[in-house]
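Excluded from the complex is one protein chain; the other protein chains are retained at their positions.
Up next is subunit A:
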Amino acid sequence: MKLRVRHVSRYVFDAPVKRLAQSHRLWPAETQGQSVIQWSVETENAVTGSGFRDGAGDWTQTVTVKGPVSEFTVTAEGLVETSDTSGVLRGHRERVPASAYLTGTRITGLTAELRMAAEAALEGMDAASPLDRAHALARYVSDHVVFAPNRTEPATTAAEALEGGEGVCQDHTHVLIALAHAADIPARYVTGYMLSTEDSQGAEASHAWAELHVHGLGWVGFDAANRCCPNEYYIRLGSGYDASDAAPIRGIVDGATQETLDVSVAVTDSARQSQSQRQQ
């Protein structure tokens, strides 16, 4: 499948800022499941720094803008050929050992409730295969966190999201990471794009899911919000411990001001004219 992506992030500042700096991870890596035909990241008049591939296999680059800046737009777009690998991440060149993803952050940190949830999810599965256990955890998250926009915040923790029983793909992902950690399975946050279908959840700015490290298979993606594993409808951008660590754009401005961010992501099947997502 050939997916065309246009991902625009527009920042508007109430008062002009003196300087803006962002770290970008906006380039899909080459893996068995995806091959980049064309890709570009436009950053208007920003100065770009040398890019490099980090240990997790993600291309990383800095941009800075000397102020006064009142608005700034980042546009990532291109064409990626995808195939279905049943969620298994193959051919991704990375060097960070899986065991580095066994520890939680402030957002994914374990609580007694999360541990109990992991136990409940895996009840009677002691003899099950690692892959089946991972599926059971993902299923548990799908069953216990209902997709509901605007009920959680970016800073909502995994424990809070599970307790509230509602959230968006970011929350599903954080809860699944935490449950995996409770079961001693390395897990991480993955950002990317998804071609939405009629019944898919997570029509957000950009999509997110979890990868669990399954013994014998390596990293396997689980999209608990959509009760599936990433397939040819997905493009993988980058990974991290949690949403903040994995963010495709991490930025900071010099000068106190209110910032409005308008993100629009359009993913289309290049063979057909199709769906677009837009969200404020």
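Assume contacts are C-beta pairs under 8 Å (C-beta built on N, C-alpha and C of every residue); 3 or more make two chains touch, one makes a residue touch a chain; residues count from 1.
Throughout what follows, contacts and distances are computed from a predicted model.
Engineer: Which name from "Phosphoenolpyruvate-protein phosphotransferase", "Sugar ABC transporter permease", "Circularly permuted ATP-grasp type 2 domain-containing protein" or "FAD-binding oxidoreductase" does UniProt give the chain that's left off?
Structural biologist: The correct option from "Phosphoenolpyruvate-protein phosphotransferase", "Sugar ABC transporter permease", "Circularly permuted ATP-grasp type 2 domain-containing protein" or "FAD-binding oxidoreductase" is "Circularly permuted ATP-grasp type 2 domain-containing protein", the UniProt name of the unshown chain.
Engineer: Looking at A:32, A:48, A:70 or A:197, which makes contact with the chain not pictured?
Structural biologist: A:48
Engineer: May I ask which residue of A:19, A:115, A:139 or A:227 touches the chain that does not appear here?
Structural biologist: Result: among the candidates, A:19 touches the missing chain.
Engineer: With the full complex in mind, choose from A:36, A:79 or A:96 the residue touching the hidden chain.
Structural biologist: A:96
Engineer: Kindly note down the residues of subunit A that lie in touch with the hidden chain.
Structural biologist: Counting only subunit A, the missing chain is touched by 19, 21-23, 47-52, 54-56, 60-62, 64, 66, 95-97, 99-100, 102-103, 241, 244, 250-252.
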